[in-house]
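Here the structure is laid out as structure tokens; the discussion comes afterwards.
All protein chains of the complex are present and in place, except for one that has been dropped.
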Amino acid sequence: MVGPTQHRDRGDMTDMAPFFEAAVRTAAPLLLAAVGESVAERAGVINIGLEGCILAGAYAAFAFGVASPVAGYSAAIVAGLAVGALLVAFAVVRRHDQVIVGTALTMLCLGVTGALFRSRPDHGSVLVAMEPAVRVPVLTDIPMLGALFSQPITTYFALALLPAVWWWLHRTHAGVALRAVGDSHEAARAAGVRIALVQSGAVLFGAALGGLAGGALVLAQAGSFAEGMSAGRGFLAIAIVALGRWRVGGVAAASIVFGAAMALQYVVQSLGWGLRYELVLMIPYMATLAALGLFGRGTAPAMLGRRLAE
Amino acid sequence: MHRPIMRAVGVATSIVAILGTLFVLSPNGDLGAVLSAFWRGSFGTWSALVSGTLVRAVPLAILGAGLSVAFRAGVFNIGGEGQLLLGAIAASIVGLEFAWLGNMGSVAALAASAIAGAAWAGVAAVLRRRFGVLEVISTILLNFVAANLVSYLVRGPLQEPSGVYPQSDLISASARLARLGSSRLHLGVFIAVAVCGATWWFLSRTAAGFRIRAVGASPSAAAVTGGVDVPAVTAGALMASGALAGLAGGIEVSGVTYALYENLSPGYGFSAIAVAILARNNPLGVLGTAILFAALETGALGMQRDAGVPSVVATAIEAVVILAAISFGAGMQWSARRSTAIVAT
Partner (left out) sequence: MTTERPTAAALELRGIHRRFGDVLALDGVDFRVASGSVHALLGENGAGKSTLMRVAFGLLRADSGTVSVAGRQLTSPSVRSASRAGLGMVHQHLSLSPGLDAAENISLGGRGVYRPGPAAERLRSLAQQSGLDVPVDAKAGDLSIVQQQRLEILKALARDATVLILDEPTAVLAPPESAELMAWIRSFAGSGGSVVLVTHKLREALAVADSITVLRRGQVTYTGPANESTEARLTRAIFPDGEPLPVALVIAPPSDVVVSARSISVRGDRGGVPVHSASFDVRRHEIVGVAAVEGSGHRALLAALASLRRISIGELQLPARIAFVPADRQRDALIGEFSIVENVALFGLGAAVGRMNWGAIAERARKLIERFSIAAASETVAAGTLSGGNQQRLVVARALERPVDLVVADNPTRGLDVQASAFVHDQLRRAAAGGAAVVLHSSDLDEVLALATRVLVVFHGEVRECAVDRNIIGRAMLGAA
């Protein structure tokens, strides 16, 4: 890695390499969570508990990741699914208000993960072996974009997920049905589509990815757990879905942008901007708010948040 | 299935889940010790009750009253945390910089805190009204901004003179709320009761309050039949709840902490959601549920102190209470259309 101080005066592009690498790595969990949430929302369910899914996944990955990354990631997905199952039970099956249930689930995960973490005999001092970056031979050496090819597995998985999800939503009947469910309950019902089933599947998918995102936070970024480490990523993901207009491409683009904003905190010293650290921490949230203000007026799926009638 | 049976099952399951969690978390599996530590921390002693639970109930009640207004209007304000912090910041600044106000100091501090809270909510209100941004998202993001703002202030401009601790200096004596007797309980408790009463009266007896309820129940009917300016009413409700949240923050600074520091709020903004929902958005009921949840949290602190069970489990218990409460019919309707659409006729 080229020392930043050597090239600062010339504004060399290689200055940005560590930032770029951090941006992509930070964006990956956001991307995972946002893609999953976009599928859930296209089916008409908003998951305010996504923050909880991420946190639950993070703790599960921390607790089980000591054994192996595979165990950690599997546990993370299961944890996310568990939270998603609760959302399905209360908001889809029992048809309670999605936002209230989601808020309660996030609080639940905050409390449970915090309590479990604090009561660990080792007082959480264990560090988890972090996932190594998988480097693609020639491509890694490209000056700026090379960072894209030296990423943990989860990043590649997230990127591969994008075309897969798009294809599934637009080139399978199941995907068309899911989009219809989020668009008009009447149309779906009249076509014989089982709305509750579709919504349950969509929610679980999104929750599982949320858990996985949490796992990536621990196993591919931080290497340890801290209470509340999700730091609002779940809500950022929901905002990203809105900014990306519920479309896969838009969600990907927005995730990169906000991943970059979040990565600023790790490279703020080397960038030499002279901003206080706490103010830099504010940037992702304020940028999201500003973006929502400027670009937020999109059309949500018509049935988003609506309870099933009858 | 029969509803009474399902309800009984639900309550039983919740209780078992809670007790089970406590058991799992307790260091030596002594559930009895955990529960008695909980009791001692919340209601068990006079000091715990007055200096602990009631003191904690004050911000919860005021926040809860504000949330009952917002929820009734169909606005899901989960930014109470951030609005409270802004109120705390405002009160601290008045308390630190405006000592010359003398006896009016505390009044000024509280007024400033309410205004700051309303303004913070106002950001979300503007985003909703002019750009259709879901307030569920914007208020939460503003929470994070507010928390970081506090961190910045107490390590920078407002930091105490020695520059060692991330906290502000103590506010001037005239900006503090008087204590009642020798306990930690302060004048704010009367303010809380007054706020809850006034809010109840506002919602049930005034035209503006009825407008809020109508908009929350059916924005289209309110607009078409009532000729109500729905966007204005929802913005007003959001800012009103922000003002009360800010007031709660100001009271915390003026009455309890006398200074600004990080983690000033142990999650009051979220607990207040449980407070409001369990009270079915009735400001009078909020007085009761606020005490209940305050007891839950002080009891949890007692559990942590004496029995080694982490206090953050209280947040989980509150979540279970919310889920149980909505299973029994509390709550409110919400839909993306209502939150984002400027109601078109």
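Order as written gives the chain letters A and B; numbering starts at 1 within each chain.
Everything below uses one rule, namely that a residue touches a chain if its C-beta (ideal position, glycine included) is under 8 Å from a C-beta of that chain, and two chains touch if they have at least 3 such contacts.
Source: prediction; values computed, not measured.
Engineer: Who touches the missing chain here, B:214, B:279 or B:319?
Structural biologist: In the complete complex, the chain left out is touched by residue B:214.
Engineer: Which one, A:40, A:56, A:188 or A:204, makes contact with the chain that was left out?
Structural biologist: Result: among the candidates, A:188 touches the missing chain.
Engineer: Which one touches the absent chain: B:228, B:309 or B:324?
Structural biologist: Hidden-chain contact among the options goes to B:228.
Engineer: Considering the entire assembly, which residues of subunit B contact the chain that has been omitted?
Structural biologist: 205-207, 209-211, 214, 217-218, 220-229, 344-345
Engineer: Which residues does subunit A use to touch the chain missing from this display?
Structural biologist: Touching the missing chain: residues 170-173, 175-177, 179-180, 183-184, 186-193, 301-302.
Please note the rule applied: only the chains that are shown with their structure count from here on.
Engineer: For subunit A, which residues count as touching subunit B in their complex?
Structural biologist: Residue list for subunit A touching subunit B: 46, 48, 90, 94, 96-101, 103-105, 107-108, 110-112, 114-119, 227, 231-232, 235-236, 238-239, 242, 276, 278-279, 281-282, 285-286, 288-289, 292-294, 296-297, 300-302, 304-307.
Engineer: Residues of subunit B touching subunit A in their complex?
Structural biologist: Its residues touching subunit A are 21, 25, 27, 76, 78, 123, 127, 130-134, 136-138, 140-145, 148-149, 151-152, 155-156, 270, 273-274, 277, 308-310, 312-320, 322-323, 326-327, 331-337, 339-340.
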